[in-house]
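A single protein chain has been removed from this complex, and every other one stays in its place.
As written, the chain order gives the labels A and B, with residue 1 at the start of each chain.
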Amino acid sequence: MSEYEFAATASDVGKGEHVPPTMTQKSLNDDVLKLISVPGPVWWTIFLLDLAILLVAMIAERNQIVHGVGVAGHTRPVMWASYVANFVFWVGIAHCGTLVSAILFLFRSHFRRAVYRVAEAMTVFGVLTAGLFPILHLGRPWFPYWLFPYPSQRQIWPNFRSPLEWDVFAVTTYLTVSSIFFIVGIIPDAAAMRDRARNPFMRLIQTIFSFGWRGSNNQWKHFYSAYLYFAAFATPLVLSVHSVVSWDFAMAQVPGWHSTIFAPYFVAGAIFSGVAMVINLLIPIRWGFKLQHIVTVDHIEKLSKLVLLTSTIVGYSYLVEFFSAWYGPSPYERDLFWWRATGHFAWAFWIMFTCNVIIPLSLWFKSVRRNMTVLFVICLLVNVGMWFERFVIIVTSLARPFEPMSWGVNYRMSWTEGAILAGSFAWFFMYFLIFVRLLPAFSVAEIKETLPPPMRRQPS
Amino acid sequence: MKRALALVIVAATLAAATHALSQSFSVQLGKNQGPKQPIFYSHELHAGKLGMDCLYCHTGAEKSPIANIPAVGTCMGCHKLAATDRPEVQKLAGYYERGEQVPWVEVYRLPDHVKFNHKRHVKAGVACQTCHGPVEKMPVVYQYSSLKMGWCVSCHRQNIDHPEYPAPMDCLVCHH
Partner (left out) sequence: MSDSVVYTRRDFLKLVGIGAAGAASGCAPPQAEKLIPYLVAPNDVLPGIPYWYASTCTECPAGCGILVKQREGRAIKIEGNPAHPVNRGGLCARGQAGLQGLYDPDRLKGPMVREGGAWKPVAWDQALRLATEKLAPARGKVALVTSHATGSFHALCGEWATAAGGTHLVYEAFAHESMREANRRTFGQASVPRLDFERATFLIAFGADFLETWLSPVGHARGFATMRARRDGGAFVAVEPRLSLTGANADEWIAIRPGGEMALALGMARTIVTEGLGAAGGSGAAMDALSAYTPEAVEQQTGVPGATVQRLARAFAARRPSLAVAGGIAAQSEQSVALHAAVNLLNHVAGNLGETVHFDRTLNLDAVAPFGEVQNLIAAMGEGRVDALVVHGANPAYAVPAWAGFVPAMDKVPFKISLSSVLDETAEHCDLLLPSTHALESLGDAEPLRGVYAILQPAMQPVPLFDAKPAGDMLIALARGAGFGQSFPDGWRPYLEARWRPLHGRFGGGRDFETFWRETLQKGGVWEEESAATPARWTGAPVFASPELKGTGELALVLYPSPALYDGRGANKPWLQELPDPTTKAVWGSWAEIHPDTAAKLGVRNGQPIKIATEAGSVELPAYVYGGIRPDTVAIPLGQGHTAYGRYAKGCGVNPLSLLSAATDAASGAVAYLSAKATVTVGAQAMDLVVTQREKIQSERVVAEVIPLAALAASAAVPGVSHAGSHDDSLAASAVADSMHGGNADTSHRAPAHRAAHAASGHAPASGAAHHPVHPSQTRPGKYTEPMARPPDYRPPAHAVTAFESEHPARSGRQNPVTEGHYKHAKHRWAMAIDLNSCTGCSACLVACHAENNVPMVGPEPIKRGREMHWIRIERYERKLDGGENDVRFMPMMCQHCGDAPCETVCPVYATYHNPEGLNAQVYNRCVGTRYCSNNCPYKVRAFNFFDYAAPEKPTFAFPEPLNWQLNPDVTVRSKGVMEKCTMCVQRILEGKGNAKDEQRALRDGEIQTACAQTCPTQAIVFGDLVDPESAVSKASHGERRYWVLGDLNTKPGVTYLKKVQRPVEPV
């Protein structure tokens, strides 16, 4: 029986859940594709607000380029801070998409069908956001191309020993693959759209995204094999990309960075924040567009279980770090972790620990997992916590270097950094808002697989 | 039709890229693009026809990192007597009597943040013409070499194993 019959069961009655009519192929098409229409005042308000925030961030960035990185709060020894934290945060967000769409696809876990399109969009836009920060945290942001290996008259090449150089490859690869995966997945739906579209502009867009899809058997066959291939291709990236990002820190010998657990720890954290972000996106969408019957409570609950799992992994990593600091030989490491939990930045550490380890424990309760409002808030907190995790790892480790001489110079976030952080969210949602209006946010084609085939009425 | 268009676009892009790259490697600049000097001083005449030694005027070239521009006094050393009837020479004399310097316009512009040492190169037996071109044939001196890093490096690479004066490949030698 298809999972959509659950939605109609009594279990939802009285939970304020909208009980959908039994879904047909037509109603599904209508429901999903109605999203793609001329946007209303609500959408425009949100969109303009978003652009306003983005504008402020751009002013701040211009300011920084003209006057120098000094307008941000960096000091010696804290030479990296919020910008790099944002980078890692957004790369992390970008992870869940591939996980949901690719890995769950390979595992044939069908609950992904309703949610993977949103997750994939989030992935692509997340990488697009993350990719900004390595550039704008530079002292001379007009020279980022020097990090790319190209033959120049200077006859010099980048330093392939530097983890930052590895980042260049990791992130660009991930962007390429995830966007391909995203675009390929859209093809059938885009074709359906194209056939329905009246507005010529829309038709043009959809024509481009449908790559001349006709829906013939042959095309379906190729489509699925290609899709499977891309899924298999993307899966290892989920692990590799964030491992490489984690090595920016693990490869340095700074106490608090120089640790072998970082790769798995970061990957888990990435999925953790990513899934939380998916939930944060889905809940408003299904509520706003009345799609509770497509993205059901069960889907969300399954995702929230993923959140719970990864949260425990992250929590374990936190504890193990402290254990190995205490158990290990390095006095620097020991001193740092003690300071991290009790020193100047203890508040950040405890925000991180509460949001990422303690609060998610409530997800052990089914009632919590199925309560959309509470779940939304929890996931929000998880994302706050995950941003602070990056902040704690970067700033506290740097603020406590080997030589006591440099202690006590503490980093303070400047308004420029604040504006640019807000701007990164504005940037991300700008893409997302356009996406929901331009392309099908849910995979019509795949959901249809779960519907009963359309039967002609019995002849009398 | 579409295909053809696409083909053209691709071809054009590639061509442009290749051109840009080759440009960035180029060491020759446009000929006779030298700036207009306050006095029409002809190297062709002095260094070429008269066969004066470069170091007669540019005394610093073998003693100092900077190959100096000769003082007006140096010019007047000869031109108190020689060719005093020529208008350009009279211009020069004018400067001298007014006690002004001749505001020569810079021809060779070294990029920022790089140090070049004339003495070391002259002592290593590099001929002036290697970098400055056939000055003795230039009525108006122009920047003969691009002075781009690639241009420096390629020459240093060739002479890296020079028996007597191995050319260093260390960045610090020029960038400090």
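Operating definition for what follows: a residue touches a chain if its C-beta (ideal position, glycine included) is under 8 Å from a C-beta of that chain, and two chains touch if they have at least 3 such contacts.
All figures in this text were calculated on a predicted structure; none of them were measured in a lab.
In the full assembly, the chain not pictured is in contact with A, B, by the touch criterion defined above. The residue touching the chain not shown here, chosen from B:V89, B:V102 or B:C152, is B:V102.
The chain omitted from view is touched by exactly one of A:R76, A:R108, A:R198 or A:R214, namely A:R76. Residue-wise, the contact with the chain that is not shown comes from A:V409, picked out of A:I59, A:L106, A:L319 or A:V409. Although one chain is not drawn, its touching partners on subunit B can still be listed: residues 35, 59-60, 63-66, 68-74, 96, 99-106, 109, 112-115, 117, 119-120, 123, 160-161, 166-173, 175-176. Contact between subunit A and the absent chain runs through residues 67-70, 73-77, 79-80, 137-140, 143-144, 146-147, 156-159, 161-165, 168, 251-254, 331-332, 335, 398, 401-409, 412.
One rule holds for everything that comes next: only the chains that are shown with their structure count from here on.
The distance from the centre of subunit A to the centre of subunit B, each centre being the mean of the chain's C-alpha atoms, comes to 56 Å. Here subunit A touches subunit B in the complex through residues 151-155, going by the rule given at the top. Residue ranges on subunit B touching subunit A, taken from their complex, read 21, 24-25, 148-151, 153-154, 157.
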